[in-house]
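One protein chain omitted, others in place.
Right, chain A next:
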């Protein structure tokens, strides 16, 4: 199918060992500089950002370094009269952030600091006639929200309040010819949606409705020559798909269909050795392109300079190095989102330095054991 494959090239000097301490330091310090540009602009998803940071810290055994009291107070201030929870103070409630908040409070075993009954009412109230869930009162429908709804209710032990048959019926109506799932009926299969739908079907005990062989094949085809995973055909790999794709494969019992060693190498290569944290793909992808171009330019320039005399060559080279060297070290930005999914992916691959992670909830297994929540997976 075509000649070229969209992929990245991992440089030989890319990180190949797990730098857990650096990542813990990165997350612990993230958000302490409240005047950071990226941090402020991502306020609209703050609750999820906190969930990503806390979960990865807990997986690394470093949860105690985070400010529990401050976070709990913050969550309390984000619950609205309707019961729903917002991403941050002054923002509107939404299912996405309601789930993140409930996940955080589960990690902290402090679920009762919010009004749980109202949360349940809020979630229940978002179910539509056809079984789907809206994200909030403005009516956007997406299978992500079906997942958020049942995951929230499962963590609160209140799955029975919704119309389960209809909810399941809607999600199954989003199954496509390739065995995958999209946002709404008729939408293209996408690894993120597949994670949400297989997670949903696990929580609701309906995994037998999945076409595990067909979907498992589609998912294992996400692995590219670099070892990384993309989210759908003809797309670049991204470390967050180490989670969406891998967790889905684990849920449907087909995780052995990808090359684990190659994926591990890819994930490790996405680490930033200087700052800690993971980026969406390995650094130096851009610089390898630059390297070829610049090496070519330098060669031509040097040949030109040689024709002018050796004495000039030496000083010219010094100037060249001064100008071009900085450009050779282009790399990609890290963030807590990709850091969590890189670490969680490594946990699913069996890294013993990281706590076991639950593939449905993306939370430490020991937290879910404490709650008594162990949704079925296919074998």
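Observations
In the analysis below, a contact is a pair of C-beta atoms (placed from the backbone, for glycine too) under 8 Å apart; a residue touches a chain by one contact, two chains touch by 3 or more; residues count from 1.
We adopt the following convention: contacts and distances are computed from a predicted model.
The UniProt record for the undisplayed chain lists the protein name "Geranylgeranyl transferase type-2 subunit alpha", from the options "Geranylgeranyl transferase type-2 subunit alpha", "Auxin-responsive protein", "V-type proton ATPase subunit" or "Acyl carrier protein". The chain that is not drawn here is touched, among residues A:102, A:332 or A:373, by A:332. From the options A:189, A:206 or A:271, the residue with contact to the chain not on display is A:189.
In the full complex, chain A makes contact with the omitted chain through residues 1-2, 35, 37, 40-45, 86, 90-92, 94, 136, 138-140, 142, 176-179, 182-184, 186-190, 211, 213-214, 216-218, 220-221, 223, 225, 227, 232-235, 238, 254, 256-259, 262, 280, 286, 326-327, 329-333, 335, 337-338, 379.
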